[in-house]
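The complex appears here minus one protein chain, its other protein chains still in place.
Right, chain A next:
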Amino acid sequence: MKLKYILPLVLLVLVFSCSTDDDDNTNPVNEVEGLLLVKEIVNGNQTIELFNKKGMFETGYNEISIRLKDNTTDTYYEDAILSWMPIMQMPTMQHSCPKSAITKADGKDTVYKGFIIYQMTNIDSSGWSLTLDYTIDGMDYSVTETINVMQYENQNVASFMASDDSRYILALIEPKDPSIAINEMKVGLFKMQNMMTFPVVEDYTIALDPRMPGMGNHSSPNNTDLTYNSVDNFYFGDLSLTMTGYWKLNLKLMNSGDEVLKGEDVTEENEASSLYLELEF
């Protein structure tokens, strides 16, 4: 082919590719890609968007991504300060649940992150409300909205009274996607100081004994007890799962003095501990 034919072709390609670049610049990066919208709360000129992987709240550990939109400009605030308070309305009283602070998500401009651990819900998934307080440019705002919390099919959170007369909440965080392997197990442990305050419990030990009740209640080898990690305030241990199916993770909570606060050993006579979490895959 002669150069005079090629040259226009090359120019055409160049022009064409330039124009596509222009298009890209006007497209904002979707910072919540892969997440589903759980709830949109409109409060005057702002809209609060709550996201997670499943697009709904369930009992147990919920990782939540939040965006705050300026409805007048249709843009997202990048330097807001947010906090939240989930409340469960019971017939005679109300209480909250363990939760994190809300922080800016790593590497994101418009997304804030945190978690809430719903320890229970009503059968019709009602009862919970979420209050969001936020500050934009020195102005404080607050909004409260009822939310639906679905009952998760397995026990992924336990709320219990221990022998030290304190109420604790224990939630399974990892493995989210278990496999036939040694999985890293991560749980959150919180003490119910009062109806509204659930501080992290530090330096306890949680003994682990996974069992398969559907198959002779067999266990698995090379599990380790969960210990506290002060970097992220969760408990970590090795959970070995030798096959897929339903596993009951029998637990025993021990304080820093190694006194058993809740749970029993699994033996021939005692099929399960009174403190356990469940897993299915």
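By definition in this document, a contact is a pair of C-beta atoms (placed from the backbone, for glycine too) under 8 Å apart; a residue touches a chain by one contact, two chains touch by 3 or more; residues count from 1.
Everything below uses one rule, namely that contacts and distances are computed from a predicted model.
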{"item": "Options \"TonB-dependent receptor\", \"YqhG family protein\", \"ABC transporter permease\" or \"Heme exporter protein C\": UniProt name of the undisplayed chain", "value": "\"TonB-dependent receptor\""}
{"item": "Residue in contact with the excluded chain [from A:220, A:233 or A:255]", "value": "A:220"}
{"item": "Residue among A:85, A:182, A:200 or A:260 that touches the chain left out of view", "value": "A:182"}
{"item": "Identified contact with the non-displayed chain, of A:150, A:212 or A:260", "value": "A:212"}
{"item": "Interface with the undisplayed chain - residues on chain A", "value": "179-182, 212-216, 218-222, 240, 242-246, 280-281"}
